[in-house]
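All protein chains but one are shown in place.
Should a chain be cited, it is by its letter among A, B and C, assigned in written order, with residues numbered from 1 in that chain.
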Amino acid sequence: MDLGNIASLDFFYPEAILTGTILLVVLLDLVLTNKRALGLVALAGCLLSLWATLQLYGTSGGWLFHRMIVLDNFSLFFKLVSLFAAILVLWMSRGSREVGEVHQGEYSAILLSSTLGMFFMASSTNLLMAYLSLELVSLTSYILTGFLPHNRRSSEAALKYLIYGGVASGTMIYGMSWIFGMAGSLDYARINQALLQGEANHLGLFIAFVFILAGFGYKIVFVPFHMWSPDVYQGAPTPITAFLSVGSNAAGVAILIRFFFPAVSRLGDDGNWMFLSGVEWPHFLLMVSMVTMTLGNLCALNQQNVKRLLAYSGIAHAGYILMGLVVLNNEGLQAMLFYIVVYLIMNLGAFLVVVIVANATGKEDIESYRGLAWRGSAIPAVCMAIFLFSLTGLPPLAGFVGKFFLFAAVIKQQFYLLAVVAVINSVISLYYYARIVKTMFLDFPQPSDGQVKMTAEAAVLLGLLSSMTLLFGIYWGPLVAFTNHSLSFFVK
Amino acid sequence: MEHPIQTDYLRWIVLLPLLGAGWNGLLGAQLQKRVGKWLVSLFACAPVVFSFLLSLAAFFGLLALKPEERFLTDRVYAWLSLGSLHVDVAFWVDPLSAVMILVVTGIGGLIHIYSIGYMHEDRSYWRYFAFLNLFTFAMLLLVTADNLLLMFIGWEGVGLCSYALIGFWYQDHVNTRAGNKAFIVNRVGDFGFILGIFLIFWSLDQQGHGTVAFREIATFASLLQGQEIWGIGVVTLATLFLFLGATGKSAQIPLYVWLPDAMQGPTPVSALIHAATMVTAGVYMIARLNFLFSMAPVTLEVVASVGVATALLAATIALTQTDIKRVLAYSTISQLGYMFLAAGVAAYGAAIFHLMTHAFFKACLFLGSGSVIHAMGGEQDMRKMGGLSRSLPWTFWTFTIAVLAIAGTPLTAGFFSKDEILWQAFSSPHGSSWLWLLGVAGAGMTAFYMFRQLFLVFFGECRADHHVQEHLHESPKVMTLPLVVLAVGSIAAGWIGLPGIFGPNLFAQWLEPVLGAAHEAHGSGAAEGTLMVFSVGVAAFGFYLAYLIYYRRALAPEHFSSLAGGLLYRLSYNKYYIDEIYQFVFIRGTLLLARIGVWIDQYIIDFIVDGSARTTALVSWVNGLFDNYVIDGIVNQLADSTFAAGDKFRKVQTGNINSYLYVILGAVIVAIIVKLRYWS
Amino acid sequence: MAIGLTHYLVLGAILFSLGLYTVLTRRNAISVLMGVELILNSANINYVAFSHFSSGNVDGQIYAIFVIMLAAAEAAVGLAIVLAIFQLFHTIDVGAVETLKE
Partner (left out) sequence: MTDHVLTYMTFFPLAGMVVVLLLPRERHDLVRWASALFTLPPLLLAVWLYRNFDPVNPGLQFVEKAAWIPAYNINYFVAVDGISISMVLLTALLTFLCIFASWGIDKGVKGYFALFLLLDTGMMGVFVALDFFLFYIFWEVMLLPMYFLIGIWGGPRREYAAIKFFLYTLFGSVLMLLAILALYFSSEPHTFDMTQLIAQSSRYGTTPLHFWPFDHLRWGFQHVVWMALFIGFAIKIPAFPFHTWLPDAHVEAPTAISVILAGILLKMGAYGILRINYPMLPEATADLAYYFLGALGTWNIIYGALCAMAQKDFKKLVAYSSVSHMGYVMLGMASFTPQGISGAVLQMFNHGTITGMLFLLVGVIYDRAHHRDIDGFGGLAAVMPVYTGVSVLAFFASMGLPGLSGFISEVLVLLGAWQKYPLLSALGASGVILTAGYLLWTIQRVYLGATNEKYKAMPEINGRELFTLVPLGIIVIILGVYPNALLDLLRASLDQLNQLVIPHLS
């Protein structure tokens, strides 16, 4: 179905609710004295929107607002993911000391706007809409990154992010303009028709794709569009780093899949996607994937700052996720979706522990984790170990299952080289993950290292995340079904 | 083949000593402390005596049967059965093993009794008897086993006990080293033995009759004729492997080196294990498998020549030794050589005969020397003895009889058995006059060094210091009684195996069902007689020489020791430096290999697999070979390579935003180039 | 000769390159931001040109307006951040702002 503006509103509740919440928070910010309550309002809004989204999940789907955005399980899936990220990060922020100092109202409002942007990224079926939503996310992210007042690193990170993002998105829009020229439209469906039967210039198209990849790639953080992330992750407030690392990453994946599969490829009868012959973007992404995971891991080896280390590990994981893309079939895509969920859980968990430790010690370097298991409660250390080993991909943890599906997809298509590279990488990654574990368990605390305490909220969240990591490692049938179900694009 | 009668008491012959061993091993210490040594002795000796009686029963049991049906068996349970391999725990007694069990339990029993007196002062009295019993068990197992694998258990079991008893006084490393040497050298032999078993089993298996049981091997042995492996006849190779085992156990060239050191153990042990029984296991094994060896003429030649060579070599060494027990040790090696000579000329009966007689007089000699050492308060150097005949009459007389026997004085046991061997060496189809001649030469030397010992120990002036002389005393009855019995045996044991010219050879007839009829000697009784006289003459000459040098003092020993610039003397006295050579070649060689292995682990493999190899320290000896810094340098290089790679990439992360943007541009350009260059 | 699509595209390309050149070489934060604007405008030119010559509708021009609008927003955010940077570092030289690095 192809709905106009008014009719579309019936399927627009999640976005509407979020928007409403944003406005509400801004208004309340003026009247309320207890700023901490604003966080709760934002949380409530998110939960409401979450509920609305779940209501829509599974409906037949269709084009909204004159084919500007689309409603299908795929978009709803990513909306859910970004909502989860937002909720968890808001929750996390309440316990974080560094965020505690900033202006709660604006903080929550901008975070939500960013989430809203991700909604649109997930659902846009028009290159212009894609650009706008991506910019919405970017701009809000710049602000959030630079949110810490009088903090040089934060501001510097924001500046770098801004410039890098500006150039990347600029390149992207320039590439889009070429697509527009060749297809005569920015609407995905039209582009698809135009390209697949028309004879567009392959080289031009390829270049356009690469330009566009610059825009998508810096959101997903894959090489060579990754340079900004270590600095930004290190400089930004930890909850925001967490948000960027999972949220915008996921949204980027969404927009990437939406563009490269329904828009410019055709689904064959055998369930494999066929890309536009002569425009070898899969080959390009294959190399990118291998380089990304390798580079990310190698760089992470010697990191001393845990946030920066997690930034590099994030790059490596982006590489793993891309594996699912290059096999050009639905198993691959499904593996990607699965991995995104798992990655969301375990990475947020890891960042949560970073927040807890930072609250206690005010530091983020590995030394501040020395003998964490023996400083007061052992729970943060144990959970951190779970998250890190899950990131390494050891059973029976969720991370293993995620990697398992990716490998499975790759091996099924007999990309053995890619598989071996990925395997070697996961062994290398053990080096630095285990290094943190070692510091937490095998080293013993100096008298100087203070006790580590955590708020009840943090404890609950930690327990939730770690138990999910374990649960999805042992019984992941439902999650698979969910991702499988979410892999439906609305294409006429 | 029809299965012989099941005779349930055979197992007890073997198991009784084991019970004794178990009892004393587990409770002995307490018993000794709480109740007293007499109880330990009781539980040690009684089982052996009982199994001796059972052995007699078995013997007469056999006697009652027709010669060709003479075997009893006792199948206890199925031990291993996998694929075509079926091994039972089963004992059997035929004329051959009957002789052996009688010797083992009989002489063993005597030595047990002797030990009561000899070991009386020892703290670990109980441990001694536990092992002595265990040994008896193992030895009986060895001789009554009905298959090779079970025999191998006894084979290694006796080795273990010998190891334990040689190193009995473990506080002194000299003893423990001797024990290790014995065990390891024997292991080399066992290595051959086990390979022999494998070869026989699989070769028979190819014929569809895979088995390790003696009587079945005997039945199917003919099938092995003509089979080959590595271009050698299977039978030849198998028998050679087995013979390697025999050389280890029975101290033949090249594996004889452990026996002299084995004298570190208590003297009764030397008597029982290293003279009477264990060391004869090899001979027994060959006799047991005579049908195989007879099929392999090559092996027989090897056996014969090794035997005679050992006999001579050991004799020459014995000539100059001064330690009372070492002389006996070398004479044992030499006598074993004679047994192998006999076996080598397919005169298995003669070998077993000599085995038995030797058991008597050599046990007698050892126990006698033990009694001497006992009296001398532990002194073993003959140069410090002399004139003991007065203070130790019993010991003296029994010792003399035994010397006469071993020297081959007519009408003693040694005379008949050794003469039998020499005659066979000359007359048997496998024999030759050379073997005979060398044998006779050895006999002469035997006479010489044995009488040398006799004179040095019992005649002339006592050269020991006063302190020792005052305490000289005859040993208690419990020790002298066994001596007497053995001495009697040293005379009488010979009469059951008279040479052809004197009458029927009962012994040969008895063994006939097992070893086959003694083949027709080429050459008449007259020839046998002449040879006999000749060899006796040579022995007499040996005696006379010893008499002149060590009794009459008419000739100075230096007169001979200085021959050829003393070279011969030094060679003999230092045992031809064989030990040193072995030590250098084998022991050092192995240790060197070992260190190389460790080095490979530390500096090749770890070097390759893990970066932190730098933490592994250098072993001391490497310092000489390799420069510390070079190695560490390389190791660290490799160590950091992975991380270095990481650093290289990270250097790009300059923090300068412009440089980041350059990367984008570069990437886009590369992508386009690749596209143009490769994908279109 | 008539000014055709190609000329506009070439102009766009040149503009893009100029923008890229600026962001790559200039160390002054403001100039870098201007470089970004140039890139965006090069895209705009393409849009307008394409919409005028090839696709017979005004979509392209609408897109251009959107892009201009977004450029403004981006500039606003950018300037705010640059301001913060100036307060903290007392410089807007992006080369000097290098506390975050290996």
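The criterion applied here is as follows: a residue touches a chain if its C-beta (ideal position, glycine included) is under 8 Å from a C-beta of that chain, and two chains touch if they have at least 3 such contacts.
Computed from a predicted structure; not experimentally measured.
Novice: Mind giving the shown chains that are in contact with the missing chain?
Specialist: So, taking every chain into account, the missing one touches A, B.
Novice: Thinking of the whole complex, not just what is shown, which of B:W12, B:F191, B:F459 or B:Y547 touches the missing chain?
Specialist: Among B:W12, B:F191, B:F459 or B:Y547, only B:F191 touches the chain that is not shown.
Novice: Can you tell me which of A:A419, A:I436 or A:L461 touches the chain that was removed from the display?
Specialist: Answering carefully, the residue with contact to the hidden chain is A:A419.
Novice: Out of A:Y161, A:Y312, A:Y369 or A:W476, which is the one that touches the chain we can't see?
Specialist: Residue touching the chain left out of view: A:W476.
Novice: With the full complex in mind, choose from B:I229, B:L411, B:A556 or B:I669 the residue touching the hidden chain.
Specialist: Here the residue in touch with the unshown chain is B:I229.
Novice: Please identify, in ascending order, the residues of chain A that touch the omitted chain?
Specialist: Given the touch definition above, chain A has residues 389, 394-396, 400, 404, 407-408, 411-412, 419-420, 423, 426-427, 430-431, 434, 438, 441-442, 475-477, 480-481, 484 touching the missing chain.
Novice: State which residues belonging to chain B touch the missing partner chain.
Specialist: 29, 77-85, 149, 152-153, 155-157, 160, 163, 167, 170-173, 176-177, 179-180, 183-184, 187-188, 190-191, 194-195, 197-199, 201-202, 205, 229-230, 590-591, 593-598, 601, 605-606, 608-610, 612, 615
The rule is simple: only the chains that are shown with their structure count from here on.
Novice: Once you count every C-beta pair in contact for both, which comes out on top, A-B or A-C?
Specialist: Ranking A-B and A-C by C-beta contacts puts A-C first.
Novice: Compute the distance, rounded to whole Å, between the mean C-alpha positions of chain A and chain B.
Specialist: The mean C-alpha positions of chain A and chain B differ by 78 Å.
Novice: For chain A and chain C, let me know how many angstrom lie between their CA-based centres, rounded off.
Specialist: Taking the mean C-alpha position of each chain, the two centres sit 26 Å apart.
Novice: Specify, in ascending order, the residues of chain A that touch 2 or more different other chains.
Specialist: Residues 159-160, 163, 167, 171, 230-231 of chain A touch two or more partner chains.
Novice: Tell me, which residues of chain B touch at least two other chains?
Specialist: 650, 653, 655, 657, 661
Novice: Inside the complex, what are the residues of chain B that reach chain C?
Specialist: Those residues of chain B that touch chain C are 650-651, 653-658, 661-662, 665.
Novice: What residues of chain A sit close enough to touch chain C in their complex?
Specialist: 128, 131-132, 135, 139, 142-143, 146, 150-153, 155-160, 162-163, 166-167, 170-171, 173-174, 176-178, 180-181, 184-186, 230-231, 234-235
Novice: For chain B, which residues are in contact with chain A within the complex?
Specialist: So the residues of chain B in touch with chain A come to 642-643, 645-647, 649-650, 652-653, 655, 657, 660-661, 663-664, 666-668, 671-672, 674-676, 679-680.
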